[in-house]
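Excluded from the complex is one protein chain; the other protein chains are retained at their positions.
Take a look at chain A:
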Amino acid sequence: MMSVVEKLVSEEVEGNVVSDVVVRFAGDSGDGMQLTGNNFTEATAVYGNDLATFPDFPAEIRAPAGATFGVSAFQIYFGSEDVTTAGDEVDVLVAMNPAALITNLDDLVNGGLIILDSGSFTDKNRVRAGYSSNPLEDGSLDSYRLISIDIGKQVLEAVKPFGLSHKFALRCKNMWTLGLVMWLFDRSRDITIDGLRAKFAHKPEIAEANVAALNAGHAYGETAELPTGVEVYKVPKADVKSGLYRNITGTEALAFGLLAGGQLAKVPLMFASYPITPASSLLHTLSSKKQFDIITFQAEDEIAAACAAIGASFAGSLGVTSSSGPGISLKGEAISLACATELPLVIVNTQRGGPSTGLPTKTEQSDLNQAMFGRHADTSLPIVAAATCADCFDVAIEAVRIATKFTTPVILLSDGYIANASEPWRVPDFDEYESFPVQFATEQEKFTPANRDSETLARVWAKPGTPGLEHRIGGIEKSFETGDISYDPDNHQKMTNVRKAKVDQIANYLPDQKVSLGSESGALAVVGWGSTYGAIHQAVKRCRTEGIEVSHIHVRYMWPYPSNFEQLLKGFDQILVPEMNMGQFVDIIRSRFLIDAKRLNKVSGQPFKIREIEDAIKSLLESSS
């Protein structure tokens, strides 16, 4: 891949125009890199580029300064064509200290641009990062373009008029650096400036010092003599569908989707959760949306969170509980209770690297087996998976729809990558969404808690407070006819059958599985689910540009599958399933459909690179030709 500088000096581009760029900001976990990245993202979105981001931060909140394990990074890929991943290689690396440089340099393309804070390259910091000699002097950076600036010194000068202490003044380093990068890509500083003034409304001197640092970084770019070829780059606006846009993270979209689903179902929500990375932000987001018909509850543990949600569903709200892998394990017994009592419930799993504590801030898709099979007894339940940040909105609505229509727990799979990442979203018109109002039972005649809808097989939802419908539910097996306790052998078989049949036939109410890209049959389909969408999409697109016959199928309904799913898969000679786990979906496809599907697995805590999937497509087709 060409670097920005190479792109710029090559003959194919006119002036200093580049089609797409990957920038990574890296520094100590206390350096404000996530904030810097988010501000740059806002400015880039407003500029009109398509973009995708990848915040990658350590589990430690404030790791010791200068430590390699404390490096926090924020990557953004932006360009004039459709961008669906945060990019494979980095064009511009901003390194606030030696640890940030040493841990990120491998991802920088040859000839790429490094912007670094030379003031942080002290002997102590260099040794701490693991450098035996000074990379600024030993020639190891010769194959890159280097902008080496003592940012601390520049910042202290810029914020002098505001009389901040040395410590507070240096905290403006990230804004100075942001100013320089904004200059480099011709971004507007207005939103950042408005944001700083709003954030520090009660500390105007801090706000103005940050603004001054931002402007000084920008001015530095304009006036300083930078290496040859480093000047303002233009990235043309993306040709996107017209309309109103915003940036959205997966967590926000999921929160909004749950609230929207509640309104479409005309049912209050009760969100009960227990803090766990990376799922907590959903609790935070919903806790500040009290204008909606929602109660949020931070329970004493994961089990209590699941149980409180189930209690709320019994009482006539829709219970929603949320966690990440290990927390979902703790909820397992309660989820089976919801299966047995056939109450609606939504369980959100924002997956992270595992097992056990694993990699709390890194992403993985390794809880599919848990969602499918991770409970005692025969407890089939519907599973939906979100593919992108924006997709979380629609998937959350689907989860609410399925849970309430079929009175069943539903597992929604997201992951740490889409939860934290952001992308521009063409804001939908909520008025165009079809409502699916819940029908609570009120009719006393012939009422039993075992009544079910003859078509959907949903059990009746009769909420306490309704006169004449007093009834008891519970975990003990119940009579199919009356809902009373029953230990009858035939009845248990019948109840197990009906609970399974209810979930199986949800397939009849799902839209057909579509092909995201390419034809509906052929030599090869790459079948994905969840957050691998972006990388698969780009890989398939690149292959197709080269004339390779390959399709992309991306699955939202992970259980049950849409009715046409098996037929669709069987229309391809080969199936390749890339997953951020050791092959959970591919094994289900193999065992369920007896298809010799091939696997591509990665569990490094990092999303797939486009190239990794592209290579797998080509090598599979080569080996089979």
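Here are a few things to note about the model shown:
Basically, contacts are C-beta pairs under 8 Å (C-beta built on N, C-alpha and C of every residue); 3 or more make two chains touch, one makes a residue touch a chain; residues count from 1.
To be clear about the criterion, contacts and distances are computed from a predicted model.
The listed choices are "2-oxoacid:ferredoxin oxidoreductase subunit beta", "Sulfur-oxidizing protein SoxY", "ABC transporter ATP-binding protein" or "Transport permease protein"; the UniProt protein name belonging to the chain that is not shown reads "2-oxoacid:ferredoxin oxidoreductase subunit beta". Across the entire complex, the residue among A:35, A:295 or A:441 in touch with the chain not shown is A:295. Shown as candidates are A:64, A:163, A:437 or A:475; the residue that touches the absent chain is A:475.
For the chain left out of this panel, the touching residue among A:220, A:256, A:447 or A:565 is A:256. When the full complex is taken into account, the listed residue touching the unshown chain is A:484, out of A:484, A:512 or A:615. Residues of chain A that touch the chain left out of the display are 42, 45-46, 48, 191, 240-247, 256, 259-260, 263, 268, 270, 272, 289-293, 295, 297, 299-301, 303-305, 307-317, 319, 333-334, 337, 341, 426-431, 463-476, 484-485.
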